[in-house]
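A single protein chain has been omitted; all remaining protein chains appear in their positions.
Just so it is clear, A and B label the chains in written order, and each chain counts residues from 1 on its own.
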Amino acid sequence: MVSVLLPASALLAALLLVPELFGDFVAYQIGLYLIYGIAAQGIGFLWGKTGVLPLGQSLFFGIAAYFTAITLRAEGHLIVNLGLAAIALAAITGFAYVLAMLVFRGRNESGPYFSLITLALVMIAEQVAGTATSLTGGFNGMSGFSSLANLDPFGGFYYVIVAATVSVSLVLLLLNKMPVNLIARAVLDNEPRMQLLGFPTHVIKGAAFAFSAMIAALAGGLFASHQGIVTPTSTGFALSAELVILTAVGGRFHVLGPLIGAVVVGWASAELRDSFPYWELLMAVLFILVVLKAPGGIAELIEAAFRRIWPKPANETLPAHAAPSVRFDKSPVPLRFEDVHLQIGVVQILNGVSFETPSVGIVSVIGPNGAGKTSALNTITGNLAVTGGQITLGEHAIHSQPPHQALNSGIGRKRQVPSVFFSLSVAENLSIAMMANRLRLADLFRSSTYQWQSDALKGVLDHPEVPLAKGLNEPVEYLPQGHRQFLEYAMTVAAEPTVLLLDEPCAGLSPDETGLMTTLVQTYQATTKGLVIVIEHDMSIVEAISDKVLVLHLGQVLTFDTYDNVRQNPEVMAVYAGGTK
Amino acid sequence: MSSVLFLNLAWQISTLALVALGLAIVFGKLRIMNMAHGEFVMIGAYAPVITSTLGLPGWLQVPICLVTVGLIAFALERSIIRHLYGRMFDSLLATWGIAILLREVVELVFGRGYQSVTPPIPGTINLFGADYPAYRIAVIAGIILGFGCLYWWNTRSKVATQIKAMVGNPELAQAVGINTARLSAGAFVFGCCTAGLAGLVLAPTIRIEPMMGLDYLIRSFFALVVGGLGSLEGLGIGAGIIAGTQTFIGSVASQTYGYLAVLILSILFLWLKPNGIRSSSR
Partner (left out) sequence: MLKKNAILLSSAALSLTLGSVTAFADIKVGVLVPDSGPAGLFGPSTRNSATLAAEKINANGGINGEQIELVFADVGVPPAEAAQSALRLWKGEGAQAFVGMHDSAVREALIGRFGGQVPYVYTPVYEGNSCADGLYVTGETPSQQLEPVIPFLAEKEGVSKWYLIGHDYNWPRDTNALAKGYIADAGGEVVGEEYVPFTVSEFDSSLQRIKESGADAVLVTLVGGGSVGFNVGFAGFGLDDQAIRLGTLIEENTLAGIGAGNANRLYSSSGYFASIQTEAAASFAADYSAAFGADAPALNGLGQSAYEGLMLLAALANKAGSVDVAAMDAAAEGTTWSTPRGNNTMVGRHMAQTIYLADGSSGAFSVVTSFDNVASSENCAN
């Protein structure tokens, strides 16, 4: 808690000292920068954590500012005004959530397209605000209202701003400590993996965007009350760009970074603008330097200096908590393909695949390269949409559900090339995996969630030969390939799926490691009594583990039988010409 | 459709396609979100101002434009842009800084005031029963010709394939002997030079001042995303839809509605068809 309370109380103390030390007018100026800083903190949260860069944040800022101006003009009772503000805040948040969720649905990227949508929205808002003169006062703006509760903008209102700044910072600092923070970072790192772990990433990004929009709206409301005028520039593109610049300069990875950026840039430009004719030139050069040389902004520079004096304490290992049970139905069910077709562009990948697995056991899938093995797994998890036929798991058709629903049906999947969260530590990777399908809303805000452990995961980690238990706090990016395979395997079984899909789990492993992996898979199947489907090239492994073998060739089922029968099948021999690998 | 509306459409679409071409190369191929694109258009538009200030003959406008824009683009690529490949949002921020920088520098050199350039071909001519500025008709024809040549070159040249390879997998491209540093610098400079040329061509028909660049940037981005990155046809289609919507709604309703329609259309495309109407590669 020190890392939350220390910065928050330091911030509070610093802000309270401003009017004492420098007088009310300086406090008034700082107040404006803080308001921008609050909005920038929202951007920092969204951009730094989930990688979504909002270019139109002044949309929410401006709408809230206009709304506040209209409310304050009506001169209603303070309680009524605050109630209306809460309703407006909720409405803006809801709007932002729906917008982002709709855009992000069915996409695995947070790239420039969403940013450009927010940009276009803010340009629309600015134009409408300028044109709808009767509603907004047009270009000249809406003015002639006093501030909230008639507080003096040069006096009392500063403390309202301080309260808002400290509250927002406190909430953001607390969120940093909570699982929700880890989840946001994981979405930025590897969105497809998050979906396979059952996280609806579009909902997560939508929620993050809505949260940042709410912060922007809060800032907008304060702005109207503080400035006594709202003009189209308050909902304009230039302000949006300015807020992003403040965030980048201050540092988007730190809660207080955007605040620092807003105050430093705001103060410097106010000081320099009137006296130094080249200040815009100077700001441009500094800004380019920050982007190139210090992407973490001022906050990261400060932290680096601070850490040199006061190094970060080592992570202590906390006791494990028993995880709640998963929500999917654990009774074993067969997986059935019925005349499944898959076409991408002009290429026919699966061409009428039909088979039904037993509900318990290990099924190996073999076939030459291009047979459609991985594509078949992709259709099961919803990463590829079938163009014909259907796939059922027990009673349920699963071929048209999105990837994040796969685990809800009890399907866990390990990918061919290890798909883990490279920017996170081993322990954090495993934490995320443990949250898969188990997480309820309240768990997002509870730090004990980090220490969840399941029997299946314990089985893997406690195995003496598995190379993960040591170095749990190491970042994954430096892990060797073999270790990554085991990590992804451990993450996949953590949720104890009833149907475990493994795509070449032994690729890149040494003979010893291969033996270990097969043992782990067999143990898992034996303890969970579920279904395991493995794509494998190595015939000795196939022989050792398989209850049944599915042979795919040119997008069709060649045969589906026991290993021995497959071995003697002349068609299979013709395709394989007898090789073992 | 009246013939003036038709010619206006042709003018808008062809000039937007020319302005957006450089951005299509830099954003579409190099994945640099070049917010300073409009500033290269602006610098190009100053080329006639340079020649008239220095008292040089008019035909030097083209080489002066290309040399000025090319040198600036090359210097920026070597000093800043080359650190930004593969960092799309950083490229957006850094080029935003570059845009401010270029505006300020141009302001220092030429002052803040408006410049005026007279068209090399004065007057109007009667085409399809409409009096239309002769210079504009020449420009439309020139742009169509230029795009024809570019299309022809694009289908036959090895450079286009190399760029595609480089964007797909820079390390592999390097391994097979493609000089990626030279190639990306070349593509960036080429993209900026087309923007400069667009500015030069537009100069007699628009206002010229240091702040003019922003007008061209956003429309170009929207034209690109609507048409889809990666192909010349897509660029043409995107320019057609964006300029066409603005011109058409602008003439039947009002310019404000035309502008709003362009924005709404862009949002719909970005949301529902993020790869644009046409995209050769993802």
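Here is the rule we use: a contact is a pair of C-beta atoms (placed from the backbone, for glycine too) under 8 Å apart; a residue touches a chain by one contact, two chains touch by 3 or more.
For clarity, every value in this text was computed on a predicted model and none was experimentally measured.
Here one chain is not drawn; of B:Leu5, B:Val105 or B:Ala181, the residue touching it is B:Leu5. From the options A:Ile229, A:Ala294, A:Leu444 or A:Ala507, the residue with contact to the chain not on display is A:Ile229. Between the chain not shown and the residues B:Gly22, B:Gly258 or B:Pro274, the one that touches is B:Gly258. Where chain A meets the chain that is not shown, the touching residues are 17, 19-23, 25, 28-29, 32, 123, 127, 130-131, 133, 138-141, 143-144, 154, 223, 227-229, 231, 233-234, 236, 238-239, 270, 273-274, 277, 280.
Mapped onto chain B, the footprint of the missing chain covers residues 2, 4-5, 8, 11-12, 112-119, 122-124, 131-133, 135-136, 204-209, 211-212, 215, 218, 246-247, 250-251, 254-256, 258-259.
In this section, only the chains that are shown with their structure count from here on.
Distance between chain A and chain B, defined via averaged C-alpha coordinates, is recorded as 35 Å.
On the chain A side of its complex with chain B, the touching residues are 47, 53, 102-103, 107, 111-117, 119-121, 123-124, 127-128, 131, 241, 244-245, 248, 278, 280-281, 283-285, 287-288, 291-292, 295. Listed in rising order, the residues of chain B touching chain A in the complex are 33, 80, 83-84, 88-90, 92-94, 96-98, 100-101, 104-105, 218, 221-222, 225, 256, 259-260, 263-264, 266-267, 270-271, 274.
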